[in-house]
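Below you'll find the structure I mean.
Excluded from the complex is one protein chain; the other protein chains are retained at their positions.
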Amino acid sequence: VGNDNRPEPAGTERGTERVEAFSDGVFAIAITLLILDVKVPRSPGTSLDLLRELLHLWPSYFALVLSFVMIGIYWANHHYVFKLFEKTDHGLNLLNLLLLLCISFLPFPTAVLGDYILDQTNQVTAATFYSVGLLLPAVSWTLMWLYACYGGRLVDHRLEPRVLRILTAKYVGSVVVYSIAVLVSLIAFKLGVALCAGLTLLYLTPPHFPALRATGRARA
Amino acid sequence: VGNDNRPEPAGTERGTERVEAFSDGVFAIAITLLILDVKVPRSPGTSLDLLRELLHLWPSYFALVLSFVMIGIYWANHHYVFKLFEKTDHGLNLLNLLLLLCISFLPFPTAVLGDYILDQTNQVTAATFYSVGLLLPAVSWTLMWLYACYGGRLVDHRLEPRVLRILTAKYVGSVVVYSIAVLVSLIAFKLGVALCAGLTLLYLTPPHFPALRATGRARA
Amino acid sequence: VGNDNRPEPAGTERGTERVEAFSDGVFAIAITLLILDVKVPRSPGTSLDLLRELLHLWPSYFALVLSFVMIGIYWANHHYVFKLFEKTDHGLNLLNLLLLLCISFLPFPTAVLGDYILDQTNQVTAATFYSVGLLLPAVSWTLMWLYACYGGRLVDHRLEPRVLRILTAKYVGSVVVYSIAVLVSLIAFKLGVALCAGLTLLYLTPPHFPALRATGRARA
Partner (left out) sequence: VGNDNRPEPAGTERGTERVEAFSDGVFAIAITLLILDVKVPRSPGTSLDLLRELLHLWPSYFALVLSFVMIGIYWANHHYVFKLFEKTDHGLNLLNLLLLLCISFLPFPTAVLGDYILDQTNQVTAATFYSVGLLLPAVSWTLMWLYACYGGRLVDHRLEPRVLRILTAKYVGSVVVYSIAVLVSLIAFKLGVALCAGLTLLYLTPPHFPALRATGRARA
């Protein structure tokens, strides 16, 4: 803010630094809290076979890794997208808060998935609940993006419209795929979880936006 | 601090950066810890209907969202208000620590509300305890503000007195409303919680301080 | 580091910024985790009087506030003292890590105090354990200070020796008082806890070091 050397009215801070720093904190905490839901096997009074119990926790490990990668990807994309924003406003701050709420909620469906995916009576519920848990941040992310691009016009004006359309298509597409994953989970829960995991793997591929390079830097 | 190029006595750091950074950390952690109090339904030895149990957790979800928004609002206002402060001193640091104590306490009444709002014997206690939980940070916030404005004279001297009066009225007003919410909770617990939620929604509306804009920037 | 414009050998970073930022993180997290040890009263299968249970948690609230203030004071002093250090080295980093270990341990004796101070068979143990929990960071703090002043000579050379002696006396004095508090706890547990609380209140008084002001700024 202070680098612009443009006089700015008090109380209308529009730089994105403080939102980014706070969001980073929430991402870092949410990603590290995931391990707290992997509970040490305990059976008071009786003895147990620790090795067997630790191996039986594999659904928890799987859910942990999937959600960890998920939050890691949102963190990386959050940085990427906020670099495209010239400024922030009240609406964007609220939508970002909604996104952080969904991110900080993720450890809960992750724990549910880990605990109940092997329980035959409840595995459909667990998988569907987890898919909903992944759908929620995708929805709030897309709302935030759409608001910034079309509602608040907060995006760097030097960006080519084509780039905005590509990103919009990508984010709306994610919402569609996670919605499908929720529906699929209701019928074939393994396929639903596989869809979620597959979409995550897709996001791990390196981003490639040649159009962005042509337009030059958005914000240093 | 270092940008001022004014020599400053060691040990009397008066910039607000370090207090803000530490406060941001506590806000980010408290807001993310809220989810830890939403417990995965477990009933050792017996089977349960996970879907029903997850739906029955709606009071916990409600309390989570309300407290999340609450802490988010305090975080945003903390930034806004500390931008109006020219410097900090020992008294302000202690009152800020008191505020952080109240903020970090919030997950506890939130968990109590989520667990007992549907328990007919204890729902009045739970709602009242939650209202008190929201009253405490409002009180410490107002103390901090009053100290900075009138006790320590830490507020930017270019700010119009009218602006200070408006903000003082706003903060004292919040304390009054939360106090009323505590009393109402004792008689009609649903109304008390509704008051708390309503005040939160009010704060979500965009801030509007034209007088501040006229006085120019307080601190970049 | 980059502001000095002095060439510096790679791998021998000696500025204190990164150590301070990491320490701040640990302080902020430890202070916020304290609330996690105040457990929502639960009695599966039976009903309980929530109000009575919440009031019976007063030892936990007391322990929470005491430890919160304690960590807050260490955080403030950490900033104050690291401003007096010109640089850091491997030994100081290790002693700082020891301090952080003791700080991050504090939630545990705090929880023990809250849970057992009213249990007649165990209240002496609980109070003594808590006093030890406060002694440990005081010891590691003093070790860090002594190392920086006399072992590593890391303190700003413009500081008057008299100031160093005053601070050394203050820190060694704290270790002595906490050691006495441990011993007193074994005989009269209430007095032991009162000693700990009293010393904390003493630290809340504004710091006053005129000699420091005379020597000018240590490090901006």
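Letters A, B and C name the chains as they come in the text, with residue numbers starting at 1 for each one.
By our rule, a contact is a pair of C-beta atoms (placed from the backbone, for glycine too) under 8 Å apart; a residue touches a chain by one contact, two chains touch by 3 or more.
Keep in mind it's a predicted model, so treat the numbers as computed, not measured.
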{"item": "Chains in view that touch the one left out, judged over the entire complex", "value": "A, C"}
{"item": "Touch with the omitted chain, as defined above, among A:35, A:169 or A:187", "value": "A:35"}
{"item": "Residue in contact with the excluded chain [from C:26, C:40, C:54 or C:193]", "value": "C:26"}
{"item": "Residues from chain C at the interface with the omitted partner, ascending", "value": "1-2, 7-13, 18, 21-22, 25-26, 29-30, 33, 36-37, 90-91, 93-94, 97, 100-101, 104-105, 107-108, 111-112, 115-116, 119, 121-122, 125-126, 129"}
{"item": "Interface with the unshown chain - residue positions in chain A", "value": "3, 24-25, 27-29, 31-36, 38, 40, 42, 47-51, 54, 64-65, 68-69, 72, 75-76, 79-80, 83-84, 156, 159, 204, 206-207, 209, 212-213, 215-220"}
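Basically, only the chains that are shown with their structure count from here on.
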{"item": "Pairwise touch network: line, ring, star, complete, or other", "value": "line"}
{"item": "Size of the rotation, in steps of 5 degrees, that lays the CA trace of chain A over chain B", "value": "90"}
{"item": "Intercentroid distance (Cα basis), chain B paired with chain A, Å", "value": "25"}
{"item": "Residues of chain A whose C-beta touches two or more other chains", "value": "none"}
